[in-house]
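All remarks here apply to the structure that follows.
Removed: one protein chain of the complex. Kept in place: all other protein chains.
Going by the order they are written in, the chains are A and B; count residues from 1 in each one.
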Amino acid sequence: MNGLIVNNLTVDHGAIRAINNLSFLVPRGKLTAVIGSNGAGKTTLLRALSGLKEVKTGSASWNGKSILNTRPERLARSGIMHVSDGKSVITELSVKDNLALAGLWRKDKKDVAAATAEVIDLFPILGERIKQNAGSLSGGERQMLAIGRALIARPKLLLLDEPSLGLAPLIVEQIFQTIKALTTKMDLTVVLVEQNAMGALKIADIGVVLNLGTVVAVDHAQTLLNDPAVRAAYLGI
Amino acid sequence: MLKHRKKEDKKDHKKKSHSSIDSPRKRLFLFILGGWLLLLLSNQVDEFSLYQGAFVATYAVGIASIILLTGYSGQLSLGHGALMAVGAYAGALTINNLKWHPVVALIMATLIAGLFGLLLGAAVARFSGPYLAGTTLALAISLPSLANQFPILGGQQGLIFDVGATPARFGDEFSPYKWFFWIAALAALIIIWFVANIAASRFGRTFRAMRDNPIAAQLCGVNVARQKVTAFAISSGVAGLSGGLLVMLITGVSPSAFPLSLSLLLLSGAVVTGLYNLKGVILGGLVLVVIPEIAESLLTRIGGSENLAISLPGFLVSALLILAVMFTPNGPEHIFKRKH
Partner (left out) sequence: MTQFITAVLTSLSSGAIYALMALALVLVWRSTRVVNFAQAGQAVLTTYIGYEVIQRTGSYWIALVAAIISGAIIGAFIDRFFMRPIFKRVTSGPIVLIAPVVATLGLLGIIEAVIGIVWGLNNQSIEPPVSNAGLNVNGTVIAFSLFNAFVLGTVALAMILLTLLFQKTNIGLALRASAYSPEISKLSGIKVDMVRTLGWAISGAAGGLAGMLYVPSTYLFPNAMDILLVFGFIAAVIGGLESMVGAVAGAMVLGFAINFVTTYISTTLVFPTAFVVLILVLLIRPSGLFAGKKGRSA
């Protein structure tokens, strides 16, 4: 089957079991929101999928190919981009250099230039601040930079870790809408990990609810939004 | 933080069941027992072995100072040779200029070096990692050459450190090497007992907390800077004693007795025999003394050039150091602990 298949994934952080026997599917071309409270294992999940964390039990495959325990740079080069939490930009480098990172290894420099232009089109503020150090950007701008950098690699699978964290509601809305638009326009498969359950479910096709490292619910995002139990637990209603 | 405490409790619990040094009374008992055994031993062995034994004890004291500073409180020093030198010169001056008893000289060596360590520690308390290493490294190379600046320190020739004749009451048969051995062994026992007490005390726990997670320790109310200085001062005092013992054995102190390689040798001895546990100090001292011997016997067996003869001991110590880091990084006893 095409898409991301996670099967019986178990990941430990030292003595703590962060993910316990996790299984779910992410269909190709869809936006899947993974929601849950702190400590649910969301970040660990993404890190396991992008090669940053070693996994001893379980399997995960993208388009039929296993992706676990692979070097992160290999996965990145094969079209799986992970935008890690904390607005992952290198503050000591300029916006231009940050963007250039994702294209450094690509041979098709023309396409890299084209992709960069598209990203600046998408996030004009980056173009304005192109020569500035990333450290001088605001939280929202950094998030745009991080996402923009990932897009330059023309990814097929995009793993986003809490892009809304610490951002003003207006910016969050903007970013979420952008992510939604990208999914359809670029035939991206997106896994959106979020604490902002409402916002994530609103734009997602599918929702996965995690609690203490296991899946407690998987359904169409709209269904989850209307589910009273989910609403009570995660949407504060 | 919670997880850390759990691990710490586990370790302490394990220590209680495995280690025999778990209560002050037991420690004192071992100390006295050890002393008595060494006393008996010293009557059985020949003079040369006694002399070497004294060196083992001296190095053991030096290694104990490193374990206290680097193992327990997590500060890496590359300049303990310089601290030994401070103690050594203090001791020599006490005997020569103040004309006091050699044992007092050793005590002075400890105190002066400790005071020096207190000042130095206060200055470097806010340095960490490489900055501390760099400063102690600079100290190691610059301190000995200071002897040339002040005539009272005897310049290149250095000063004499003579503990004098062995006390008359021991009779004429009592060799000076036995006397050296007794002094050095007693000092080593006292120091090991002292440092072991520190390790088991509140101080030791604070040091270890500081070493593993300084931020968490600070949040728990530990004055990290002050504890660091304390550890540094005590460690320097112990190193000073080691320096005093060393020059007692070679009957003189001079700048050339404390090259940079001495500091590195001490660190190597500590790492090889376990940086985090006092159990290895004696073994460490033994290793440092025995390596040249092993090198020599290796050479007589395989034959070799003079170049080989001179470079082999250094090669062996360095190789041991690398092997220790690769295979027993947290001390030899960890080989026997299974991963859970």
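The criterion applied here is as follows: contacts are C-beta pairs under 8 Å (C-beta built on N, C-alpha and C of every residue); 3 or more make two chains touch, one makes a residue touch a chain.
Note that the structure is predicted; figures quoted are calculated from it, not measured.
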Selected residue (touches chain absent from view) among B:S142, B:S201 or B:T251: B:S142
Hidden partner chain, touching residue among B:L106, B:L159 or B:V317: B:V317
Residue among A:L104, A:A168 or A:A229 touching the omitted chain: A:L104
Of B:I95, B:L267 or B:I282, the residue in touch with the unshown chain: B:L267
Missing-partner contacts on chain B, residue numbers: 70-71, 74, 76, 123-124, 126-131, 133-135, 137-139, 141-143, 145-146, 148-149, 211-212, 260, 264, 267-268, 271, 275-276, 305, 307-308, 310-312, 314-315, 317-319, 321-322, 325-327, 329-330, 334
Residues from chain A at the interface with the omitted partner, ascending: 50-52, 71-73, 76-77, 81-84, 88-90, 92-93, 97, 100-102, 104-106, 149, 153
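Assume only the chains that are shown with their structure count from here on.
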Gap in Å, rounded to a whole number, between the CA centres of chain B and chain A: 53
